[in-house]
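Remarks on the structure that follows.
Of the protein chains in this complex, one is absent; all others appear in place.
A, B, C and D are the chain letters, set down in written order, and residue numbers restart from 1 in every chain.
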Amino acid sequence: MGSNPLLKVQSAGIQFGGLKAVWDFNMEIHQGELVGLIGPNGAGKTTCFNLLTGVYVPTEGDISLEGQRLNGLAPYQVTRKGISRTFQNIRLFNELSVLDNVKVAYHSLAKHSIVSSIFRLPSHFSGEKEMEEKSIEFLKIFQLEPYLYEKAKNLPYGMQRRLEIARALAAGPKLLLLDEPAAGMNPQETHELMELIAFVREKFNLTILLIEHDMKLVMGICERIYVLDHGQLIADGTPNEIRNNPKVIEAYLGEEAAESHAESSPN
Amino acid sequence: MLKVHQIDVFYGNIQALKGVSLEVQEGEIVTLIGANGAGKSTLLKTLSGLLKPKKGTIQYLENSIAGKPAQSIVKAGISHVPEGRRVFANMTVEENLQLGAYLRKDLQGVKQDFERVYELFPRLLERKKQLSGTLSGGEQQMLAMGRAIMAKPKLLLLDEPSMGLAPLMVKTIFSIIEEINRAGTTILLVEQNAHMALSIANRAYVIETGSVVASGPAAELQASEQIKEAYLGGL
Amino acid sequence: MEWIQQLINGISLGSIYALIALGYTMVYGIIKLINFAHGDVFMIGAFVGFYAIAGWGLGFFPALLLAMAVCAVFGVLIERIAYKRLRNATRIAALITAIGVSLLIEYGFIYVRGAQAAAYPDVLANKKYDLFGIQVSSQSLLILVVSIVLMIILHFVVHRTKIGKAMRAVSHDMEAAQLMGINVNTTISATFAIGSALAGAAGVFFGVYYTKIEPLMGVIPGVKAFVAAVLGGIGIIPGAMVGGLVLGVVETIVSALGFSQWRDAAAFIILILILLFRPSGIFGKNAREKV
Amino acid sequence: MKKVKGFWIYVVLSVVIYGVVQLLINGGILNPFYANTLIFIGINIILAVSLHLVIGITGQFSIGHAGFLAVGAYISAIITMKFQLPFPLALLAGGIVAALAGLLVGIPSLRLKGDYLAIATLGFGEIIRIVFLNIDYVGGASGMQVTHLTTWTYTFICLFITITVITNFTNSRHGRACISVRENEIAADAMGINTTYYKVVAFALGSFFAGIAGGLFAHNFYIIQPGNFGFLKSFDILIFVVLGGLGSLSGSVIAAILLTVVSTFLQDYPETRMIIYSVVLVLVMLYRPQGLMGTREVTDLFGKWKGPKGGNSYGK
Partner (left out) sequence: NETTGGSEGDTIKVGANLELSGAVASYGEGIKEGIDLAIEEINAAGGVDGKELEVVPVDNKSEGSEATNAAIKLVNQDKVTAIIGSATSGNTKAQTQIADEGKTILITPSGTADDLTLGTDGNVIDYVFRTSFIDSFQGKVAANFATELGIKNAAIYADNASDYAKGLAKSFKETFEAAGGKVVAEESYIADDTDFRSTLTNLKSAEPEFIFIPGYYEEVGLIVKQARELGIDVPLMGADGWDSPTLVELAGAENLNNTYITNHYSSGDPDETIQKFVEAFSKKYDGAKPDAFNALGYDSVYLLVDAMDRAGTTTDKEKIKDALAETKDLSLITGKITIDELHNPTKSATVLEYKDGEQVFKSKVNP
């Protein structure tokens, strides 16, 4: 592991009213890693994502990406710095076509101004053309090309999830955050998703942090896992360390589950 | 107990169910599995009266309930725990449970059932006065089930009760489902977690793009190569 | 001394706003519809009371009850005919429909009756109490008391009774409410009936207190009540009350300072300022969407 | 390129429409009443399309649009009547000052959503009206007399510019950014869209054109009074947009034409006018809650022509 982590979180935390949703949260992710974040319902996992992406401003601590401080940046600024995400409950631009969903993510990479668009200057045409070509290329990778002009809301659930990942990738992140990408999928679909994640990671040389309750997926592809409970880290380590960690078993996995995962059976 | 015969259901012009038939016997756990968008939730919504079938019949305890309004179906003893929990977020846990018993007149029985729910889900007793919107996902799922139990259903329709839950919680929920069943409630269970579902169910139906494509005893389906291939992650 | 008088003036004005806003916030809170026709139901209530008193010689209380009953039925009819179909449509479509219904009631009524104003008969003796030079009228006291009592009753109904729980359930999730065995249609009708009956009562009180009634009398109080409801926090019953009082007092103070032409502007400026610091109103929970 | 061709069809069509109408007016075939109705329709289309950008495209529930109309009307009237400057300059100034007012409203309103935003914009509209009511320089309540300068030519040029600019804006990355704000603000933010910036841009641009419409309005109706710009006027504009179909530019154009014609026609039936109007409104919403056009554009009916939308739906 290199010395300079891509993402560094130092005792970050946030309170809602009196509730300490996350506190004293520390995390280091290095370039190219695939890391899992697990924990019981309401442990604060999604809240961590919201801290990382600027949706919430941490009430304490520091977050930095490649040494640059992210605290206090608005979500769109964080995205431009190189973190993009998917959402636990799918958030596509429903009325927009599949193609336009991805084009929106390319937005900040394009340069043509409002004036050039209004007056249809050459830079508008070249800029739009480039966006369109790049987006289509991208959608090909995700096998969504046949649905370019379909409205996002009309896609089946599984494809919507895929489109969300594609869209997040189009924003050109260094670090990709996935929030329960396999929720609501059956084992077969989950399996396909695992392959997809492995593939894009390879292809785009990505660093990924993912939240998931499907232990088969988490244990199957993550290199390292952080475990959160009641807003606090209770463990981190390799999948094997985690599945045998008594604290994790008690708070999250349950006895049998831990055993069966040891045999890598999917219950 | 429940006999669905050849129903067609539409969303506007989109046909979501095509000639679906199925049966549930008293005391059974029947599970319904299938890919995303296959029409599982649609079927449950039709049974509980949220949607009206365009064609076909639904017999429940010798009565036809197809197209009846939801509240009269609840009254007849069918309770539906919808996808995504749908608890009343700005009401307390207790109020949610009271709403579960909305139609009941037997105050004594209601009181007993309160106790029963709190016994099944001690967590809910702890959080009695908390607004349900602030509960964790698993707690909300317990509340949704508790709320359905309060209606004292003969038939309980469960739509993906394990979705988004931590492994430990999934286990708890499934054991509670079995417990409710043992206490005499018939259960129709929709699940993505097909392994778990098949392991507690008596019988199962597989539904694909709006039609039933396979059915049989749960154990048999679990063993079937085809089913494994398509729904159980090829293992 | 004069300031106390002005405060009293403001509270009397505010309690009228509050009375209308109570019904408004109720309907608004439950089906999330900005019911622009609420102000017109208020107008109908005022006229029913007027005809009952001036035409049939009923006393104040029978007329009040009659107006409330007629308005309840009228409100339910409006909902059944115009809004029910739109429950699953966009909010803005429902809003436009409400504007249409409001115009229809106003001009339908003018067509039948004419646009001229009428004067409410004196049915409630209005005693003036002079406390150290401050004039308090028994009517304004009555209105304040009535709106407080109604607020308490409403709050109780919504939070303690079965129908109230059903209303809140429907407001949060119509489908899930149906699964509890709640008859959504009946519940929404009940909401409209109560809300409209309140509007009707407000109409009669308004008539008695301000004397002048006319077919377009509901427009401005309707908007003001909406402002009051938002000010207090949408759907929050004590909020409507406080919102109404705040609005009344602010308007009065602005007039008292000699800026009467700026009165409505000041009301809106206060509204915007409050919303900037409390984007969901004074009592509103900051329901920021959870990500 | 197909796009470019579509654009030229649109331009040619516009010129033809303009020319034919102008000829008919010159030839006396269209008497002043019809000519004036056409101008009124044009003004209403500009209003509808400018609000369409704010509500239909960016999803910001603004119901105080008449305020910006008022700003444009008064500023342009001051420029021609008090400073004796040329009309085109007045139109432009009206637009610019209205856009500034739009910025003023847009920025604080950003914290608000849905109904709260709606009531705040309604409030802003009323505040603007009351400000004019209290300025004696512009005649206060009795209003300001304005010379008649608006012609079919001016109206048409403004209309053409409005539709072209808003269409071009919408069909670019900037328009898509606005739509993404409408569809899901949180996701838009997460995709790197500066949502605040685009909301403000939409408000400012929408207000600019409402201001232009105000200039035309003031110089067409001889007198402007604060009473012309109350919230009922805002509702009228809102109704164009919703009735046409939220998000459909051609829908707002069609609705503006239709309702203006209906309303003009109904002037002859004073007793039942508002009754008929409101019944039509309610019936349309009951049977077509998504509006006349839904989210489609007229151009969609002619296949997948992806040129500037709204060309074919152009005013008479």
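Here are some notes:
Here is the rule we go by: a residue touches a chain if its C-beta (ideal position, glycine included) is under 8 Å from a C-beta of that chain, and two chains touch if they have at least 3 such contacts.
Note that this is a predicted model, so its numbers are computed, not measured.
The missing chain, though absent from the view, touches C, D when the full complex is examined. Only one of D:68, D:87 or D:221 touches the absent chain when the whole complex is considered: D:221. The chain omitted from view is touched by exactly one of C:9, C:25 or C:183, namely C:9. Listed here are the chain D residues that touch the chain not shown: 31-33, 36-37, 40, 133, 140-143, 145, 147-148, 217, 220-225, 227-228, 232, 264, 266-268, 270-271, 273-274.
Panel shows chain C; residues 2, 5-6, 9-10, 12-13, 107, 110, 114-119, 122, 126, 128, 130, 135, 137, 206, 210-212, 214, 216-217, 220, 251-253, 255-256, 258, 260-261, 263-264 of it touch the chain omitted from the view.
In the analysis below, only the chains that are shown with their structure count from here on.
One simple way to say how far apart two chains are is to compare their mean CA positions; for chain C and chain D this gives 32 Å.
Between the CA-based centres of chain B and chain D the separation comes to 51 Å, rounded to the whole angstrom. Here the spacing of chain B and chain C, counted between their Cα centres, is 42 Å. Counting partners per residue, chain A has 55, 87 as the residues that reach two or more other chains.
Interface residues of chain B, counted against chain C in their complex, comprise 48-50, 69-71, 74-75, 79-80, 82, 86-91, 95, 98-100, 102-103, 147, 151. Across the complex, chain B is touched by residues 38-43, 88, 156-158, 180, 183-191, 213, 215-216, 251-254, 256-257, 266-267 of chain A. Touching chain A in their complex are the following residues of chain B: 33-37, 135-139, 160, 163-171, 192-196, 229-235.
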